[in-house]
Every structure is written in C-alpha cells, then in structure tokens.
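I'd like to ask you about the structure that follows.
The complex is shown incomplete by one protein chain, all other protein chains being positioned as in the whole.
Presenting subunit A:
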C-alpha cells in the first residue's frame, strides 16, 4: 500500500493547453460546458483554455447588474456584448489584450477546494507580474483578485460543478481601460483598474506572445508543484468552434 501511494504521488498528470485566439463569449461558454462534461466523465485530461474575447461585459451568479452604470442598449453602441453567467464574482469586462485563462480541471483529483484553487490562481498572476518587475499582491478579505497597490490588475471568477472548474482568470495586459468606466468593476467602488502596460516600463511583447507567456507562467506556477507534464496544442477538433 505504501508503494502504491508513492507511485500515485510520483506519476505526472497531463494538462492539455488549447490556444484559441479571440473567441466570442457564448461560443467559449458552450466549449467550456462540453469540456466540463467530458472532464467529469474522464474522457479528457485537465485542460486549460487560453484566449481573448471581443469586448464583452459579464455578470456572475448573483446578477449584480446594479453595477452596470449604463443601459444595456448603450453597450451595444460601444460594440460590446453583455452576458449573465453562473460563475462567482461580480461584473467585469473582457476585451482585446486581456489574457483570459479558463482551467477545466478536476479539483477532486488534486485534492483541493475552492479557496486553495483561487489562491493558486492569484499567486500565479502575482508571479507573472513579477516577471515585469511589477509588485502585485493578492486581494484583502472580500477582494479576491490581484492588485498593484489599490489598483486591480487581475480578476478571478470561477464556477465549480461536481468538482470540475470552469471560467477562471483575466489578467490586464494592455486592454482599453475606458471600457471599465461603465461599470463598478467587480462591485468594488473607489478602486481603479490598471494594466501591465501602465505599471511597467519594461517593453511588452506582441500581444499573442504576451498571452502565451502569461499562460505559461501561470501553468508553471500552478502545476509544477504537482509534478504535472504540460502539453500544448491547438487540437484540430476546435475548428468547429470558429473564433470571431
């Protein structure tokens, strides 16, 4: 029995990474639902989606639309969509140059709960920021997310269904911060939103390369402590989910 336990601890697990480019929000939700169901049935390994969205506002399960400061019709005029979701967290915005990572993983198979999972996502973003010499920190109680001083640089909103995660994190690389003026971001008033572009003098790479660097940093932070191997691919099966 001891040897079995040792074997279990040593064997690496696979994390498959899907690089999706820009994906319409509803399409990514459909993809996530399918992958959660597949992961639950053990048809796929733990999977990480790396993508961006076109301008999109989203709300969480609590439907805190009082934090949307303009009518929905006006959002359309800005070229943005609005979606209600089942994830945790408040209202937020996603757009170009916003690194989005959606881990579809089985928390039960790695034996952690919501709190540890979210803390690991926060740590990963902090480590990524430090590559650019930006000193970020986890949020204080009730302010989950990643902050530089009092300015929010990374947001988290997760759904856990039968122990499988979906949704995930968004890190502000260089988004158009004006979109945030139309909401109370994450329901926290009087706090600014910032980006890596604003916080560092270090030259940023081209957007696509930044996305992958962010993704890789997060992967390494999260998974190497659990002896995982990482496979990166863009499976051909994705062609039926056409990006915008």
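Just so we're on the same page, a residue touches a chain if its C-beta (ideal position, glycine included) is under 8 Å from a C-beta of that chain, and two chains touch if they have at least 3 such contacts; residues count from 1.
Going forward, contacts and distances are computed from a predicted model.
Undergrad: Refer to UniProt and select, among "Calcineurin like EF-hand protein 1", "ER membrane protein complex subunit 3", "Anaphase-promoting complex subunit 5" or "Glycine cleavage system H protein", the name of the complex member that is left out.
TA: "Glycine cleavage system H protein"
Undergrad: Which one, A:62, A:76 or A:133, makes contact with the chain that was left out?
TA: Missing-chain contact among the listed residues: A:62.
Undergrad: Based on the whole complex, identify which of A:91, A:118 or A:193 touches the chain you can't see.
TA: A:118
Undergrad: Which listed residue, A:14, A:130 or A:162, touches the chain dropped from view?
TA: Result: among the candidates, A:162 touches the missing chain.
Undergrad: To test your reading of the contact rule: which positions on subunit A touch the chain that is missing from view?
TA: 2, 5-6, 8-9, 60-62, 86-89, 108, 110-119, 141-142, 144-145, 156-163, 226
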